[in-house]
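Down below is the structure, laid out as structure tokens.
Removed: one protein chain of the complex. Kept in place: all other protein chains.
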Amino acid sequence: MLNFVDSVQEAVSGIQDGSTVMIGGFGNAGQPFELIDALLDCGATDLTVVNNNAGQGDQGLALLIKEGRVRKMICSFPRQSDSWHFDARYKAGQIELELVPQGNLAERIRAAGAGIGGFFTPTGYGTMLAEGKETRIIDGRGQVFETPIHADVALIKALKADGKGNLVYRKTARNFGPIMAAAAKHTIVQVSEIVPVGALDPENVVTPGIYVNSVVRVPADAGSSEKVA
Amino acid sequence: MLNFVDSVQEAVSGIQDGSTVMIGGFGNAGQPFELIDALLDCGATDLTVVNNNAGQGDQGLALLIKEGRVRKMICSFPRQSDSWHFDARYKAGQIELELVPQGNLAERIRAAGAGIGGFFTPTGYGTMLAEGKETRIIDGRGQVFETPIHADVALIKALKADGKGNLVYRKTARNFGPIMAAAAKHTIVQVSEIVPVGALDPENVVTPGIYVNSVVRVPADAGSSEKVA
Amino acid sequence: MGVMESSIKTSEAPLSRDDLARLVARDIAPGSFVNLGIGQPTLVSNYLTEDQDITLHTENGMLGMGPEAKGDEIDEDLINAGKIPVTELPGASYFHHADSFAMMRGGHLDICVLGAFQVSVTGDLANWHTGAPGAIPAVGGAMDLATGAKDVFVMMTLLTREGASKIVESCTYPLTGVGCVTRVYTDKAVFLTGRGGITVRETFGCTLEELQELVPVPLKAAGE
Partner (left out) sequence: MGVMESSIKTSEAPLSRDDLARLVARDIAPGSFVNLGIGQPTLVSNYLTEDQDITLHTENGMLGMGPEAKGDEIDEDLINAGKIPVTELPGASYFHHADSFAMMRGGHLDICVLGAFQVSVTGDLANWHTGAPGAIPAVGGAMDLATGAKDVFVMMTLLTREGASKIVESCTYPLTGVGCVTRVYTDKAVFLTGRGGITVRETFGCTLEELQELVPVPLKAAGE
């Protein structure tokens, strides 16, 4: 069911301890900063978080990790120049890391949304990231079996939602949004603008409303001064 | 490499005997009628054809089958009220049929374009269409292993192409076009209109030009009077 | 096997196809995303109300499908899975075949309504192939629909023309899906399938005991 809610606090209020939470974004593009802040405020803990990275600087996901609310990260690139909160927790053995090649991360998220039980891919074959995984040779190529990544909740950012929850994105801020929306049981979207039903061209809808559960409007410039460039 | 060609004849001229040819369309929507007619005229034979159906009436794919040019059909729904040419060849044992549930057909075509070596799906589990196939129970659900469907050539129809081969489609005529374009080594597209580079909004491109090899303009009303309603 | 009398709802006469479609339509929860199979299930769309705010999916690449197109509305690029020209409602969206089946197979559709040859007590569905020698098989999207939707409703007459029950202990026709059907709407009764076998929610023009005589599997009233 689709709901339009008035605040990011209300949007995330149902997130339970122990949930798997997907968070959209690649770099700052498409990061639902305000929803992440609300998740921090709401107190949910023991989370498994799926994101391309593991937090940067002293904001958003990095603060969730700093506060000890993340039990496990599933990501492709945790180590960055400013990923100090993750680095500290990881070195202290206080956070679990499942490191996934970025294409496998995307395809596994897509598989969850598409009802695929698992798939074989050449990515990672013969590397330490395939250790312990099932492999087989298909058409002469070594391949690794990868499983879907499902989530309880997805937090994503889009440009506009219409009254049916249909979404469009903006430039490279699209990134993980559409596949996370489909992979999570409950998808929460922050948008810059809510438009009437019929205002989006049906040819150009990127995420159909069937994948969307909660929509909250966050004006595009809200809090942008706090963001790391 | 992308080429803009002047005729459907030129567009299909490189198709070899023994090729696997994907043909877009679901019903009349998105069927590249003129490209199919050109394929009929060019004489290529011993083809494996991938299409949702196996020809209807006395036109297009049905004529290819009538003329004995199709060695094998890979499709989900060969039997229709007017599929008499397929029916006759099939009953005479003159055409091979690989019957694939429609969702598996779509997902296997998508897998080919996406470099997936194979995947497990619940569709077909416990049915005769899974006989002889590898199965396993994943998360308590029976699943069947399905492999990608690659093609030498795809013949598809889109609404517009820009000078980079980027495509947009129209309504439910989109259907198999985008996934077939990605699954074939050589993708041939008939479009109603060719527009300059920059005329399509990058947010709304459905098939990026990387998947397109030959584009030919066929005005929307050309030959439409011959089509079955 | 005896059937206990119960207080389940009944009606004076068996339901017509349209009455059955009206009943199915009424049972669809507001706001649902629904796929209506080709044939009898398509009738359900005639009885969905605007208040219900149901979004129809057609597996050839669309959400927000409207009623059948008439006259000038007919557009050969806008058809449903039965290849019938249809219309587009405000808030619709188009997507390609893999995305459309991903939507179905990923469990995002609330309800799919299908016709059937047979349904077993454990919810197995047979609706695509008679298995007759020489018959040309054609499956379309039936297996994806059967395994993908959260709830699979079947609409059918209870009996074949020859008077045999289509509710069976075990399907004799080739299966479409295993244990996938959750409800069966027939002219004579509504059946619920699932854990613990089949139960009867209501009957139409017959008592549960009369119904039991037509159906070769033990029946009981739902909720008992």
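Each chain gets a letter, A, B and C, in the order it is written, and its residues are counted from 1.
One rule holds for everything that comes next: a contact is a pair of C-beta atoms (placed from the backbone, for glycine too) under 8 Å apart; a residue touches a chain by one contact, two chains touch by 3 or more.
Please read these numbers as outputs of a predicted model, since none were measured by experiment.
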Chains on display which the left-out chain touches in the complete complex: A, B
Residue in contact with the excluded chain [from B:G55, B:G177 or B:G209]: B:G209
Residue, one of A:G118, A:G177 or A:G209, that touches the chain absent here: A:G177
Among A:G18, A:G68 or A:G126, the residue in touch with the chain that has been omitted: A:G126
Residues of chain A in contact with the chain not shown: 26-30, 76-80, 86-87, 90-91, 97, 99-107, 109-110, 121-129, 142, 169-179, 206, 224, 227, 229
Residues in chain B touching the chain absent from view: 1-2, 110, 112-116, 162-164, 166, 182, 197-198, 200, 202-203, 205, 208-211
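Just so we're on the same page, only the chains that are shown with their structure count from here on.
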Pair of chains ranked first by number of touching C-beta pairs: B-C
Interchain centroid distance [CA atoms averaged], chain A/chain B, Å: 34
Separation of chain B from chain C, taking each centre as the mean of its C-alpha atoms, in whole Å: 30
Interface hub residues of chain B, defined as touching at least two other chains: 107, 121-122, 169-171
Residues of chain C touching at least two other chains: 62, 88, 94-95, 98, 101-102, 104-105, 148
